[in-house]
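Accompanying notes for the structure given below.
Missing here is one protein chain; the remaining ones are kept as they sit in the complex.
Chain nomenclature is as follows: A and B, assigned in order of appearance, with residue numbering initiated at 1 for each chain independently.
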Amino acid sequence: MSVANSMDVGSAVSKVSKRQYEPYLKASWGLLNHWYPALFSSELGENEVKGVTICGVPLILRRVHGKVHVLRDQCVHRGVRMSIRPMCLTDDTITCWYHGYTYNMETGRLETIIAAPDDEIVGTTGIQVFPVEEVNNLIYVFVGEPGYEPIPELRLDLPPKLENPVHPVAHPLDTDTMILGVRRTANANWRLGVENGFDPGHQMLHRDAAIVLARDTALPLGINPTDPRAITAYEDEDGPKGMMNEWNSGFYDLVMANERLNIKAAGNNPTVGLRTSMYLPGVLMVENWPAYGLAQYEWFVPIDDKTHEYWSVIAAKASTEEERKRFQYDFDYLWRDQALIAFNADDVFAREAMENFYEEGGPGWDDEQLCGMDAIIVAWRKLVSRHAREIQKPQRNPSPKLAE
Amino acid sequence: MSVANSMDVGSAVSKVSKRQYEPYLKASWGLLNHWYPALFSSELGENEVKGVTICGVPLILRRVHGKVHVLRDQCVHRGVRMSIRPMCLTDDTITCWYHGYTYNMETGRLETIIAAPDDEIVGTTGIQVFPVEEVNNLIYVFVGEPGYEPIPELRLDLPPKLENPVHPVAHPLDTDTMILGVRRTANANWRLGVENGFDPGHQMLHRDAAIVLARDTALPLGINPTDPRAITAYEDEDGPKGMMNEWNSGFYDLVMANERLNIKAAGNNPTVGLRTSMYLPGVLMVENWPAYGLAQYEWFVPIDDKTHEYWSVIAAKASTEEERKRFQYDFDYLWRDQALIAFNADDVFAREAMENFYEEGGPGWDDEQLCGMDAIIVAWRKLVSRHAREIQKPQRNPSPKLAE
Partner (left out) sequence: MSVANSMDVGSAVSKVSKRQYEPYLKASWGLLNHWYPALFSSELGENEVKGVTICGVPLILRRVHGKVHVLRDQCVHRGVRMSIRPMCLTDDTITCWYHGYTYNMETGRLETIIAAPDDEIVGTTGIQVFPVEEVNNLIYVFVGEPGYEPIPELRLDLPPKLENPVHPVAHPLDTDTMILGVRRTANANWRLGVENGFDPGHQMLHRDAAIVLARDTALPLGINPTDPRAITAYEDEDGPKGMMNEWNSGFYDLVMANERLNIKAAGNNPTVGLRTSMYLPGVLMVENWPAYGLAQYEWFVPIDDKTHEYWSVIAAKASTEEERKRFQYDFDYLWRDQALIAFNADDVFAREAMENFYEEGGPGWDDEQLCGMDAIIVAWRKLVSRHAREIQKPQRNPSPKLAE
């Protein structure tokens, strides 16, 4: 782990500094050659077929004998999406509904054409197959260039297992982890999603959230880094690439009042969730939020350059059936609506409000006037620019629609 | 009649071949100087006024003493469509609702201005008048360049009278023909409509249509040309320009099963409609469909580069009042909903699914991977490139809206 030295912000984001994150500025369609969640496991039953779009790439998912297969969701013949009218005649193939171009699910190879079984094109072409991993209710897909090798391990695109002796939380890959969550489409570029999620200065946006008021939490008005050491960067070769803010590290000033405006943080109970971190390709981890022992993870999965699929999930340690039932109960009656839906709706509102300023051709990336607390965001931009495996090229717009 | 030698497809659609249909690739706004249906006769009552758009050209239609007149639906003054608020003060003029620019319906000449009868511009300008023919419930308009001469006969833009000794069918221009049908707007380029309509490999798309199941028809899974003689081209100087597929000619392989996928054509009764043909500017004829003795005709009339008006009609021989009543009855209770609406809804679905791939700027025309059965489509593209009287230039987008 290294320490970021990226406290330059505001007018202090000099041209020199901006050049250090130029790749990020070009990444409106997302980062290629990374793992992204595509569906909750519970959304894809046995033999079910669904289509999603990630980084502008149309994907078709099918589960057979429990195993999920993912292929490019575009027939090579006339370019239609196959998932809009699923047709699967054998366990090992996917067939296009239009003329019957039929692809092997393991290799993507064109196996036959219903309307022309002996056509000489059979066997000579095919569609891309994508690596899949399914762990703890999430189906992850490696959205990569054709032929990209070797496929990085999934763990490299997830938060690391952080040490936390006092309040340990569940990691997405642990065997005793249980994950429940929601996803929704936000009308904003994925980078605005990430920057909003990891932003130490937007707490006041949530001050009226029912879950904050109900628990009488003294949510700070803002959090300001006071030392370069405030930001811990993760750049080990064999680990996830990311950054952490530890609000209680002593390198942050928790703003509890603003004298000029005569306001102070309401609430009497200390806030929780004071260690947040973000990893490529855009995975947020908030430890001990919404409660001690839990962790909230979020993904901001690019659909196209104007929309992203916003995933917010809560992970719990749950080894026994009783623990699983209890977490499911808490999720159904409390966390789902109060934390994930309502609290985070403020964040979606903020991202969508920024979109017009930052969208392709907009003045935002040049005209924004950042301040000290945005050092974290600038550091993130540079980190992505250093470690993104590839910047996705502009795709067609709008992307094929995401299946509901 | 000649025989097409256009069996090159798939990767076999070489660059040389593609150059042979470059005009077709530029024809996103349709073919100019051709006849198109504009309205059903029953849609335009005496003294009624309606507006339609064909190849991006706004047209205003008015019927006076039974005769239909068509003019450019755009006042020269401030450019408004006149049909959105029809104003006709005499039998021989159309007046713009805004300032009263009044045009002679025969000549298009500016005859007077209500608000300025003596203005010196009167008589010096006007709008284009379009040739009209009305036959058997269809109002055809010649959408041509100003001054194009001579106006080709309507019959040259319709299927020829095909000989069919066993099951003769009605021709659109015959005096004992009765035509009933529907039209709807499809969100796809007109060429995708034509190619879908004439495509010998898309039968499986219709396998679940109620009319197929109800009649227990053994619809083939696909139809493959096995010999260049499979495609008959019509290129006589004094006739319509088009192409015919005769499925039972011996030059086609009717695919009734696919062993790899273990499926076969369901149904026990032989299919009908085994002779289909397509003519410029995009008129499909399916003989003996939906039943022996009937013929289905379809037009794919460009509205703009993204939408076409899809016409599907059934023609019957009906000389007597009783025959006419019977056909009307069959149409109302069977053919309209089961054949034209439901069966062809699958085709509209397919065209709209292709649009994103083939739309202006899309990769479809370059990236499509055709196979043997698409030889027919490639031959069609070349035929259009050879015989289109003119390619319509890009017009403004979106086109003025089609009157309902």
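Assume contacts are C-beta pairs under 8 Å (C-beta built on N, C-alpha and C of every residue); 3 or more make two chains touch, one makes a residue touch a chain.
Computed from a predicted structure; not experimentally measured.
The residue from A:184, A:202, A:317 or A:336 that touches the chain not shown here is A:202.
Within the set B:95, B:137, B:224 or B:307, the residue that contacts the chain not displayed is B:95.
One of A:179, A:223 or A:384 touches the chain omitted from the figure, and that residue is A:223.
Interface residues of subunit B with the unshown chain, by the touch rule above, are 74, 76-81, 84-85, 89-90, 93, 95, 97-100, 102, 111-121, 124-125, 396, 400. Although one chain is not drawn, its touching partners on subunit A can still be listed: residues 10-11, 199-205, 221-224, 255, 258-263, 349-350, 353-354, 356-358, 362-364, 367-373.
In this text, only the chains that are shown with their structure count from here on.
Centre to centre, using the average C-alpha position, subunit A and subunit B are separated by 47 Å.
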